[in-house]
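Omission of a single protein chain aside, the complex is shown with its protein chains in their original locations.
Take a look at chain A:
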Amino acid sequence: MKLRRIFAIFTACALAASLTACGGSQDTESQADAGETSESTTLSGAIATGGSTSVEKVIGALSESFMELNPDVDITYDPTGSGAGITGAADGTLDLGLSSRDLKEEETAQGLTATTFALDGIAIVVNSENPVSDLSLEQIKGLADGTITNWKDVGGNDAPVVLIGREAGSGTRDGFESIVGVEDVCKYEQELTSTGAVIAGVAANPNAFGYASLSAVDETVKAVTVDGVEATEETVQDGTYKIQRPFIFVTKDGAEQTEQTKAFIEYATSEEVSDLVAQAGAVPLK
């Protein structure tokens, strides 16, 4: 009697396993179908990409949709940092290097080319009760590195400044600190692990000041203008909003590019992916 029950449980497990297996194979079939109908060319092979951790979300969304269109292409991404991505492209270990900063002169001198595929705008947010509505880049630097500790120094109330930021390793933190020029010297009061938490933290503290991806800013907090320029998709695209950085593909001039790599660069810089880029939290080129 007991044995039979155990047997029944085993069969049930086996059945469940086979069912999920069936479901899985059906999925891949339907994806393959979609690929055949929408794309006539048949690309295949691997694309090795790697570099900046900040671009992870964008590159993930792009490669996922690209692989859906071209099921025989396999795109890998190794988040090792912008520096490693550029080196990888230079010495040929990567088909595509990913960087969240523009190339330096000595890097372009090595024969590297940058192709921008998205922009990253970082909004500076304060509590909605805070009367400060415009800050210069210099003031933001002072607020972040602790040389300005009271809001009255930048035209606000007589209240202490509380910097709320992200944890070490976060792309937004890296972006903010490198653009404003406060790498490793920020005087954080709170280090939170998501953009949403930073916004909630700023919304909860009247003295708070923080940074967040442009796409994540909502009406619970106030985004200040930087040097008089409001942070919007348009001002990031035309370059007037200062706290932004490009997401670039790094390729080596003269190195032979595979078909699939070329197609992927073309796909990622095309207008049809703007929605994907925006969904991933970055600003599309157009």
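Quick note on the criterion: a contact is a pair of C-beta atoms (placed from the backbone, for glycine too) under 8 Å apart; a residue touches a chain by one contact, two chains touch by 3 or more; residues count from 1.
The rule we apply is simple: contacts and distances are computed from a predicted model.
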| item | value |
| --- | --- |
| Identity of the absent chain, which is to be given by its UniProt protein name, from "NADH-quinone oxidoreductase subunit J", "Thioredoxin domain-containing protein", "Phosphate transport system permease protein" or "Putative Membrane protein" | "Phosphate transport system permease protein" |
| Residue of A:105, A:184, A:253 or A:272 in touch with the missing chain, whole complex considered | A:184 |
| Selected residue (touches chain absent from view) among A:70, A:170, A:244 or A:260 | A:170 |
| Touching residues (missing chain, whole complex) on chain A | 2-3, 53, 78-81, 159-162, 167-171, 174, 183-184, 188-193, 197, 200-201, 204-205, 207-208 |
